[in-house]
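Note that one protein chain is taken out, while the other chains of the complex remain in position.
So, chain A:
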Amino acid sequence: MTVTGAYFDAATAAPLHPVARQALLAALEDGWADPNRLYTQARRARQLLDAARAVTADILGVRPDELSFTASGTAAAHAAVLGGLAGRHRAGRTFVHSAIEHSAVLHAAQRHVAAGGAAASVPVDRLGRLDPDAWAAAVAAPGVGLAALISASHEVGTVQPVAAAAEACAAAGVPLYVDAAQSVGRTPVPEGWSLLSASAHKWGGPPGVGVLVVRKGTRWESPYPADERESGRTPGVLDLPAVVAAAAALRAVTADAAAEATRLRALVDRVRTTVAATVPDVEVVGHPTDRLPHLVTFSCLYVDGEALLHALDRRGFAVSSGSSCTASTLRPSHVLEAMGVLSHGNVRVSLHRDTTEAEVDRFLAELPQVVADLRAEAGAAGL
């Protein structure tokens, strides 16, 4: 199926990279066997898996035996949090995390707390950047088992001070888990972490492939029933063709990452400045410069987020929103809440390699009228 209209939700799922499509089709032919068996077909599958792991590990700058594929980015995040905490349960049972982690991390934290552990949330500023002093104090407190920091906010794009956070963790002897789902394939992730997770469909791989890295020397204990696959870190047989496709896509996007980041950053900057100039009463959120190259978020006063999404969809623009009316929980995004910025009328635009300048310009040309119409319908024009 060809995607029609302008797809601006790469931060949820980037369109499948053409290289991934080719690799997927090829691997469906000869990558269907279980790589753990001892016959010809299995050896071929093993070769494909080993190659995919080697490529992915090389790009992430880790050893292949430190990297496991998982069934999703969410599964990798759950395994990082719960396995990292289980491995350190004698050292401490408190899980320190930023207030703007992905819900997968926060849900794992809830599970940890329900099982008798503790969690401590570290605030961010108005721009969505971690409070470094609060972080240092939180990880230095007694009884901390693991700390988690997202590499960059998946909702507002603000890059987090991972290197500084890692230093504070090292000083306190606490392992750091970095959720790098929005960064891998786009921008380098700073050193200093012990655990990392990523998600292939954020970089142009297929859905259903996550990556979990556990650095050597990190205590990690599986939160699942025993299973020997993927160094004992992933239960069940992997979707090997999808893994092969994910690795191929990662190699392709990494090769183009610097040029693509420059191109998309210019488009994101255009969205930020144009929206602020042409849409009245709009709050463009996130750090103005220290941000992901492909993602921009803004909130429109007096506008219902769900109505805005539908109005944009009718005009052929696919975007997402952190407004409560667009969430099943009816709560506003915890990220916008933690930043203390307007949560209704929220739009996240996230771009990818197929995004054209013309698409962005058409969006910027049509948005002011869409917002004005919705305000008029709500009786909020001129307030």
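Simple rule for what comes next: a residue touches a chain if its C-beta (ideal position, glycine included) is under 8 Å from a C-beta of that chain, and two chains touch if they have at least 3 such contacts; residues count from 1.
Convention: contacts and distances are computed from a predicted model.
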The complex's invisible chain, by UniProt name, from "Zinc ABC transporter permease", "Cytochrome c oxidase subunit 1", "tRNA 2-thiouridine synthesizing protein A" or "Molybdenum import ATP-binding protein ModC"
"tRNA 2-thiouridine synthesizing protein A"
Where the complex has a chain not shown, which of A:97, A:129, A:154 or A:344 is the residue touching it?
A:344
For the full complex, which residue in A:25, A:141 or A:378 touches the chain that was left out?
A:378
Touch list for chain A against the chain that is not drawn
281, 283, 299, 301-305, 323-325, 330-332, 336-337, 340-345, 378-380, 383
